[in-house]
Structure formats: structure tokens, C-alpha cells
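Notes for the one structure printed next.
Omission of a single protein chain aside, the complex is shown with its protein chains in their original locations.
So, chain A:
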Amino acid sequence: MTTDTGKTREYNLSAEKPRIDGTLKLTGGADYAADRNLPNQTYGYPVTSTITSGKLVSLELDEALAMPGVLDIFHHDNFDQLSRSPNSFADENLTSEPRLPFEDNEIHYQGQYIALVVADTLNHARAAAMKVKANYERSDEFLTDIKALDRGEGELPGEEQPGDASSIGDADSAFESASVKLDHRYSIAQENHSVMEMHASVAQWENDMLTIYESSQGVVFQRNALSKIFGIPPEKVTVISHFIGSGFGSKLFMWPHAIMTAVAARRLGRPVKTVLSRTQEYLATGYRPTSLQRVRLGADDSGKLLSIHHDGCNESSPAGKHDDTVSGATPKMYDCGGNAAVTNRLVTVNKCPPCPMRAPGEASGNFALETAMDELAVKLEMDPLALRKKNFAAADPTSDLPWSSNHLKECWDDAASRFGWDKRNPTPGAMQDGDEIIGYGMATQSWEAMRQHCSARFGFRADGSLLVACGTQDIGTGTYTIVAQTASELTGIPIEMVDVRLGDSQLPSGPLSGGSMATSTVLPAVSAAFDEALSQLKSLATAEGGVFENADPDTIEIQSGKLVQGDRSVEITQLLADNQLGLIDGEASAQPGDEQNQYSFRSFGAVFVEVRWDPGISRLRVARVVSTIDIGRAINPMTARNQVEGGIVMGIGMGMFEQAEFDQNGYPYNNNLADYILPVNADMPKVEVDLLDYPDYRHNAFGARGVGEIGLTGVAAAISNAVYNATGKRIRDMPISIEKLLSA
């Protein structure tokens, strides 16, 4: 196996291609986890805590055990002894909730699993689960609302995380002496991932080998974690996730339902399928934590930033720590005179552990920063776009490293021009159309460009098709398609002939589908594996008796499925046939190299929003969104734009609708899709996304920096800024609900 550290060449690959798995998805041929049905299969249904905090004293199971079809009920008193996963990101065995299911009788949150009913059908399992009676010792000490702790000024509540604090220059002094100062608090309510495909596990043991079908953004992580938890070698665990109906971060790291399903399958000696309900998903598979934030900006009278302070605070859980580090990216956003200081704090709440949710940290932090920038522009009577341009960071302010590639200025100008920003009247309420007042707002978008280690296999088959395999996943973003595009481009073999295998922990180890890093991580490994396979083909061709006997391999090229040397060529299928081979394949890996110490890698963009506010009926709608993004090279601009559009939809949810609510008893009030308000089709404005095309070959040989998260960042701020332009009301707490608009 060879290892490619990156930038040995520059590929010029970009094409609009529909998803190669589109037909499978539209015809029901895509095998999602819950679609899996195994012989002799049984069904698990969790029983969950209905108290917020306390102890489980006892379970009354007799009535449930007597229900039709019930096979067994698993709980604290009869569960297998397991070990916790070491929960290391570096060792790729991180789980979302380190606490094992039924580990003790402590209740940390509503929705915590207290038993798993297994029956012959889903309906029987669910009916019996409703008959399990739990006796609790309730604790009056609990917290579900971190805002209740906030004094509204000064330090944020919670425990400061020393690892999150960073600073450059002397932000305190610069702020003190600044002629223009701004100090405001912001918050974003808890958002649920609301994945389209429910979390599901189907577990089967064959002898001492566990196979688990899971809707997972990280089959390798889950394989490794299960290995540690069950104390069996990783080779004996297989995690399969061929298709994922979105994850948004909630499926990155395994949740307890997979563990209890695997235990039940082992104990019963039969496969067990557990599909969570929407309510269970909302209560036990993470969320974007509520964040409280404080931003202080210091500037001179011309609008030059002199300092940025950004303090964040987010929810964490007694069942598992999660730090969203909402302020982490802030110092990289603008040239702030070399003076920035950021901190982050955690408050433990009685909810399941939060987890990453699309653009974790930055989507929240960027909202606060970009709203504060708008407020500063108002204070300075300056155009918000001009203010940002004035503070453009020509290099990464935190390291002074040059950007690998940064076209933010063009993003600002392109989006502003397409939007018609020059027609904006800065006076709130000045732009009217019938009953409606029009507001314009904008924000800068950003997301770090990351890349990880990755392995892949590339094969030429005797029938002329290609096999490309990697233990990463396609979470609906189009990974299958860009891998197929790459294989097709590298070989000249049509994309229809490319068989891409993903979502299986037995394949060469691939990355999490998260952090917008799958493209930049996987494609270099695919090309390295291709090189390996090609070199084997060349060896065959140049070997004694081969078609290009004794030729210099470097003089041989691959074109349209043929090996070509000078005016001679041979079909690869012929080469394989001549050698009586069914498959020639190569495995290789790729990883980032020294460039990580030479450049700062980050994508930027700009988003402009038009809102329409009808004060007569308190109706706010987003009417138009224009975004221009620089993600280096988009391998597939069609699916890449789709990612940005999806991020914008999610941003509309964050800005206008989404908030998980808990009442004074910690009761999760809107724990379902009817009451948790997500944007629907009718809320969708005209969305125009433009991607610049400046390949970032410093990042990898394909020039791609990834696109999954950046589209979401900035949207909530742009909405809130547009609402100010329309109404003169500054809403600093997301979402901007009707009552907030009425009371502001």
C-alpha cells in the first residue's frame, strides 16, 4: 500500500452530474438501515424516562411481558456487563453518549432509555413498551433552560473551558480605548437535527461476530466503539450504512440504542431491529445546544475594528460532555487590529448530550458575530458591506499564515451585485410594497477546510467496470457520485461503469461524513489507489510477453479504458483476459502533509437576504436569498449548490422557527414534527447560489475544500439584520418568533 501526502499533481475535475444513486433512491432500491430485514428478525422498542432528573426505583414489567408477541425486556437488572468505549476521537472510537444504556439507575434526562422491549413485531413491541410502568424518585434539582442562569450582563454563566480560551494581542486594552464600542448578548435556541431517515439499528450475531446495520455517518468509529464496548476484536464487528437519509451530525458518533439492540440480539440469538420514533430521536440523539453569547467589538470612527471579544456558553449533559466552542472561529473572520479574545463555557442541563449539528459552533458563533457587525455598522452609520470590506483579513489573524486561497472579496461583490444591495435604503422601514415592509440584510459565511487520513481501493474488473471502495459514507450529499466522477475522469471509462462501494466498515478505512471534509479527504485516496492499480496494469503490460514488453511504464497512459503507449494501445479488459484475471486492484491511502503548516485553510462566502414584514398581521417571511461561496473547486457543482441551498433552508429554520422547548418541569413540550416548527416548502424563498471556481491545489490535488456546512453559516444573521432593516427591531435571540417581533 502506498501513501500519497497530497499535492503531487493537479487534477482538473468538475462536472455537473446527477446523483448516480438517484434512481435507487427514487425506486426504493436504496437499502437504508431500517429497510434491512433478516430471517427470524425481532423488533426492539425503547421505554424512556418520563422524569427529568432522579432515580429509577423499579420497573413493573408483568403486564408488558404478558402482552402478545413479547420476547423479553432488557433493563438495568438483567443487562449484560459491558465496558464503556474509551471515547477517543484520535483513536476513532468516540461515541455520543459515553454512558452505557441501563448502566445505573440514575435518570439524567427525559427520554433516557430505561428498558428495551423486544417482540415479534414492531406493533407488539411498542404496545408492550407502553405498558411498562416505572417508579421513580424524582429530584427537584434539574435544569433545562440555561437562559435562566444568565444575569444579562457581564460574564456568561457556566464553567469556563480552559482549552477554548484563546487570544491574540491585547483585546481588553484595545476595547477600552476604542472610540466606538459595542457589547451585546445573543442566543440561539436548541435545534433538533430532524433527520429524514430515523435512527435505526439492525443487529445480528453469527457466532461471535456482530453485524450491525445502522444509519451512521461514521461506520469505522462505530465499529471501533462496539469492539471496545463488547470486548471483541474490531475484525469481528461489521457496521454497514449504505445509504443515509441525512444525519447533520447526529449520526457521527454512536448512540446507546445501537448498543442495547446488539445486546438484545446476542441474548435472544435472533436479529433485532430498533427504529427510534421521532420523539425518541428528539430526546436521545443529540441536538445543537442552546447557546448564550456575548460579543464586544471595538472600532475607530472610520469603522476599522480594533478588538473583538467573543464569549460563548453552551449546554452540555451529565450523560456526556459536548463543547460546541461557538466562539472558536471568530478571530479568523476579520482583521481586528491583532486584538481578539474568545472563551467558551459549559452549563450542564438535564437533556441528552448535545452533539455536532451542521456547522457546529460556527453556525451559532457566526450568527452572533455577524449580527454584531451589523449593529456596529448601524452605530457608525456605515454600510454593513463596506464595514466588512474595511476589515477584510488578508491573512489568518490567529497565525499570520497566508490563506491557501481566499476570494471572499469577490463573494461579497458578486452576491451584492446579483442581490441588488445598492438599492438598499439603510433607514429601517423605508422600503415598502403594499402591506409589506422590505428589509435587506447580509452576512459573511465561513467554514474551516479540513482534511483527514483516508484509504481507498481502486479496481479494474474483467467486464470493463471499475470498483472503487472506501469506508466512508454518503449521507445524501453526493459522495457516491463524486467518487464515480473521479474514477471515470481518471480512467476515461464512463461513469455508468463505475461501481462505488461505501458505508461498510470492512472497506479500507475512510473518514466520518462530517466537517465538510469528505471530498478533500476521500478523492486523494481514490486517486492514490488508482495510481496503485494502474501501476499493476502497467506491470502486466510491460512484463515479458506483455503487449508493451519492456516499455518504460512512464510512457504508458490510460485513455478511454485503454492503456496507450505511443501509437500502440490495449483495452484493459483485454489485458485482464490475457492474464486470466478477474480484477486488478490497488489500495492506497492519502493524508494531509506539510501544507498544513504553511497555509491556513478556510472557505468564505457571502449571503444576502430580503425579508418581507407585514406589520398589520405580524407576518415575517424570507422572500429572497442570494449567496456566493468560494469552496475552491466544486467537483460536482450541481450537488455542491444543492448543499448550499440545503444549508440556507436550515438557516431559515434557525433564524425563524426552530426551538426545542422544555417547560418548568423539564417536560419536552414540542417533541414531535408537528409542534417543532421546521420550515416547509411554502416557506422557501427564491434561493440563488453561485459558486466561485478557484481550485485550491494547496489543500489537495483536486482543489476542493468541501461544501456541507458553509451554506448555513451567516443565514440567521442575514435574516436578523434584514429584520432590523425592515422593522427597526433588533432581535438577538433566535428564532425570530412572532411574539418576539410583537414585544420588541
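The rule is short, and it goes like this: a contact is a pair of C-beta atoms (placed from the backbone, for glycine too) under 8 Å apart; a residue touches a chain by one contact, two chains touch by 3 or more; residues count from 1.
Assume contacts and distances are computed from a predicted model.
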Protein name (UniProt record) of the chain left out of view, among "Nucleoside ABC transporter membrane protein", "Hydrogenase maturation factor HypA", "Xanthine dehydrogenase YagS FAD-binding subunit" or "Parvulin-like PPIase": "Xanthine dehydrogenase YagS FAD-binding subunit"
For the chain left off this view, which of A:23, A:50, A:83 or A:559 is in contact with it? A:50
Based on the whole complex, identify which of A:40, A:58 or A:123 touches the chain you can't see. A:123
If the hidden chain were put back, which of A:427, A:580 or A:681 would touch it? A:681
Suppose we count only contacts with the excluded chain; which residues of chain A make the list? 50, 68, 123, 126-127, 130, 616-619, 621, 656-657, 661, 663-665, 667, 669-672, 674-675, 677-683, 737-739, 742-743
